[in-house]
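For reference, the structure is listed below as structure tokens.
Up next is subunit A:
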Amino acid sequence: MENNIIEIFIGILMLFAGIKAVTSKKMLDSILYLSLLSMVAVVGFVIMKAPDVAITEAVIGSGLVTAVFLLTYSVVKKSGDIA
Partner candidate 1 sequence: MIQYFSIILMLIGIFGLLIDRNILKLIVSLNVFEIGLNLFIVSIGFVNNGIAPILTANNSSSNLNFVDPLPQALVLTSIVIGLGITSLGLAFARKIYKEYNTFDLNEMGGNN
Partner candidate 2 sequence: MNLQILLIAIPLLLAFLSLLLKKQSNNLLLVAGVMNVAFLTIIQKGTTVIGGFQPPFGITLVVDNYSFMALVVLNILFLTTILMSRNSIEEYGSVLLVAMAGLNGMILTGDIFNLFVFLEITSITAYILASKNNNYKNAFHYLVIGTLGSGLFLFGIALLYGMFGTLNMHDLSIRIADVDSAVIVLPTFMIFIGLAVESKLMPFSSWVKGVLGNADDIVAPLIAGSYAATSLFVFGRLFSQVLVIDSSLKILLLTITVVTLVLGEFAAFSKSKIKEILLFSSIGQAGLVATLFVSGLVLPAVLQLINNVFSKVVLFTITGKIAKDTDTDEIAELRGIFADHKIIGVSFTIASLSLLGLPLFFGFYSKINVMFGLFSLNIYLIPALILFSTIIEGAYFIRMLLNLWNTGEEGEKSKLEYKTDKIVSFSKYKKIGVLVISIVIVLMGIFPSLLLDNLYGDKTLLNENNPEYIFEIKGGM
């Protein structure tokens, strides 16, 4: 039962972050919500007893993917003004 409550909490948080990532007007918000979503997903993987996936998602999904997004965003932002 306790596990169920955590699952529902995490699920709702994920849906919130997902919707925000997809619909935000600002690009930076989208990227950061994607990062948040991926971190919450890490918790989801831990709940489902998948430590290997959780580590990989933490390092690659919420680490490197966000880094590459931010690099693209900031390089472009520095060269010209975007929203």
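Everything below uses one rule, namely that a contact is a pair of C-beta atoms (placed from the backbone, for glycine too) under 8 Å apart; a residue touches a chain by one contact, two chains touch by 3 or more; residues count from 1.
Per the selection procedure, all candidates are chains of the complex that A comes from, given by their letters.
Since the structure is predicted, the reported quantities are computational estimates derived from the model, not experimental observations.
Trainee: My understanding is that every option belongs to the complex but just one is in contact with subunit A. Which one, out of 1 or 2?
Mentor: The candidate that touches subunit A in this complex is 1.
Trainee: Could you please specify the touching residues of subunit A with respect to candidate 1 in the complex?
Mentor: 4, 7-8, 10-12, 14-15, 18-19, 21-24, 27, 30-31, 34, 37-38, 41, 44-45, 47-53, 56-57, 60-61, 64-65, 68-69, 72-73, 75-76, 80, 82
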